[in-house]
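Only one protein chain is missing; all other protein chains are in place.
Up next, subunit A:
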Amino acid sequence: MRPLKIVVLAKQVPDTRHVGPDAMKPDGTVNRGKLSTVFNPDDLHALELALNIKDRIPGTTVTLLTMGPQKAADIIREGYYRGADYGVMISDRRFGGADTLATSYTLVKGIKKLAPYDLVLGGRQAIDGDTAQVGPQCADKLNIPQVTYVEEILEINDDKIVARRRLSKGIETVAAPYPCLMTVHGSSPACRSRHAKKVMQYKYARTKTELRSADEMLLLLHEKRPYLTIPEWSVEDIEANLEKIGLNGSPTKVKSVENIVLTANEAKILSESDADIEMMIKELIEHHTIG
């Protein structure tokens, strides 16, 4: 089997799983300053899937592509620590405020600049928006097949790749030709941890913008080891149309946000009897809490 060229799409998101009391502003919008940021969990699964393919087919390369503010360079470094070969950051103030449409347009411009590629992987969805739209939109714009909800790569052949999809009511095995795009489900294996030596090697990876405030030692190091400089692409670099990016390219308008406080107002006491437990299970399935 020939080595593959894989592009992994990753997003830096607010850590919505560890929310403090001041995570929301009074107007109901996210108080980004108060939330720490993390590698979007599903995207970490996508990275693991890519690294797993790299383990299986030597010579395969994994390039991490992210769009975001300067802070998102953390995502590229994190990717290096875990085994990604290259990282590229799309960062420009003019990309700000993008909805899924503008985001997918921008990412596609970046992916095209990375061409040729065999596989584009991304997480199923991001925990800050939960839309699960960006992956499919990218595939559509790239005009390549897409396989969503991927859990495992079963076969990698010269002309096709076979994946298992995790669906709400079962699994599905599908084959796709190259190049194709896959979104990865959270039930796939968790991402491997950072590797000690890679952390030591890549901890000084910086974008050009970050280097502007760097000390002499760091500048010298980047001169000696050019691979530490993370490519940073602007609107011009990816030849993006200003009408299609950022706020201009985002038709989504948020009408209002409601702050909902969940309160429990009903309690049910169940005995240990089989009948009670069975009743509870039936109820949970009915309400789609489980199953």
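Assume contacts are C-beta pairs under 8 Å (C-beta built on N, C-alpha and C of every residue); 3 or more make two chains touch, one makes a residue touch a chain; residues count from 1.
To be clear about the criterion, contacts and distances are computed from a predicted model.
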With one chain of the assembly withheld, which option in "Phosphate ABC transporter substrate-binding protein (PhoT family)", "F0F1 ATP synthase subunit epsilon", "Ferredoxin" or "Alkylation response protein AidB-like acyl-CoA dehydrogenase" matches that chain's UniProt protein name? "Alkylation response protein AidB-like acyl-CoA dehydrogenase"
Among A:I171, A:M200 or A:V257, which one is in touch with the chain left out? A:M200
If the hidden chain were put back, which residues of subunit A would touch it? 192-201, 203, 217, 221, 225
